[in-house]
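Supplied in structure tokens, the structure appears directly below.
The complex is shown incomplete by one protein chain, all other protein chains being positioned as in the whole.
For chain A:
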Amino acid sequence: MTVPAIELIGISKAFGPVQANKDISIRVMPGTIHGIIGENGAGKSTLMSILYGFYKADSGEVFIHGKKARITDSHSAIAAGIGMVFQHFKLVDNFTVLENVILGAEDGAPLRPSLAKARRILTELEREYELHVDPDALISDLGVGKQQRVEILKALYRQAEVLILDEPTGVLTPSEADQLFRILARLREEGKTIIFITHKLREIMEITDTVSVMRRGEMTATVRTEDTSPEQLAELMVGRKVLLRVTKTPARPGPPVLAVEDLRVTDSTGVERLKGVSFTVHAGEVLGIAGVTGNGQSELLEVLGGMQLATGLISLHGQPLDISGKYANGRARRNDGIGHVPEDRQRRGLILEFTAWENMAFGYHHDPAYQTNRLLMNNAAMRRDTAAQMGRFDVRPPDPDLLARNFSGGNQQKLVVAREIERNPDVLLIGQPTRGVDIGAIEFIHQQIIALRDMGKAILLVSVELDEIMALSDRIAVMCDGQIMGERLPDASDETELGLMMAGVKGKAA
């Protein structure tokens, strides 16, 4: 039997009262792609950061190629042949590719010889693995796909035998992800060992040889990928059976509710973020906006939600809304019947240091039902409403006096969604509804969105998760570089076509 490239035995790690890793053991065989899957907060990244020496384990042992290794910091991990590509890249933006590659791995005090050597080795690596990047380009001028390659090159330059990738596809377009998968397959052919962390079942099935499942800091199973199924993995991740597909009936769209024409936004640095966006959302339908992060979707939501000024026209039931004057604010929008679940719930959707009931009243605290008299607010009424909403949306724990910070990501999101949906808006704007939310809560939130649609409301869904867009939308608009590249029906399109549109290739008219 071959010796495992990496063997972890009994790893435990706590951050204060939170036990991030509990007695975890795992064996990774050389020359394989080993997936680690689990929900957000399951402890995947913590485990790998321990292997890379970024965190210190409270207990446990690490064996590399059968030999016990003492990994005290990243330096010793690199020396042991481990490389890691973090979810958030660790690159110096105003350095060139070459400078980033040699940082920390220079050969001597003068830089010139190291730079020359790195240039030579990069050319070799490029030939070997088809990893092309211009060595003299500044990192800030490169797209995320290229930046990720630089991270891989950094690891290979340090002669990593084991490469850890933490949620590598989160920032990539589908075609960039495919390229990444080709590179990984090539690395495996060359005998490298790859540990691939993700929460996406599809990627696990597509690329890995073996998969380990983590739940709440524990390793629940390790299986061969060909012997398992997405359904089984999902059950292992959540601990109960989950529906992966959203069940919904075909939409019965009514009259147009929200119409947007030639919307334009220029940010403070003079860059045009929205370049003439137009679309219509009808009653009883979900319009999904697909796109890679940072292509104007956030600005679109902010303008519609009254948080940013713009030019153009937004009309609700045929009446134009104020988008550049004194009624272009969140309160006016809510009065008009537009609910808004912001993309970043921790910064925009909630005040983390405030209690659940205070958060549930925000935005609607002018409601006459919440006033005792002209001076005092009726806190008891707010608490009562919050308790009722928490019950209906299955928020755990159902304690209105708990600080928002102390709920899990999924429950925080349920609070925000409950607040907006319970107000019975005509239009619901919802951004990244399931980002950082566990599978169980995703299922619930998706059902709520569909239920609201079936009540005849207009829903604008913005998400960077293409799977989510495909599952929920009745129509899909793809955004790239501040423009709508085109609209598609989910049944009449596929991920390849949408991926191309997300990358800026104009599709043919639907």
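Keep in mind that, in the parts below, a residue touches a chain if its C-beta (ideal position, glycine included) is under 8 Å from a C-beta of that chain, and two chains touch if they have at least 3 such contacts; residues count from 1.
Methods note: contacts and distances are computed from a predicted model.
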Under which of the names "Putative 33.4 kDa protein in ribosomal RNA operon", "PQQ-dependent catabolism-associated beta-propeller protein", "ABC transporter permease" or "Peptidase S24/S26A/S26B/S26C domain-containing protein" is the non-displayed chain listed in UniProt? "ABC transporter permease"
Options A:Pro17, A:Pro110 or A:Pro250, residue touching the unrepresented chain: A:Pro110
Given A:Ile26, A:Ile102 or A:Ile197, the one touching the chain that is not displayed: A:Ile102
Pick from A:Val28, A:Leu47 or A:Leu91: which residue touches the chain that isn't shown? A:Leu91
Across the whole complex, list the residues on chain A that are touched by the chain not included here. 15, 52, 54-55, 73-79, 84, 86, 88, 90-95, 99-100, 102-106, 108-112, 114, 154
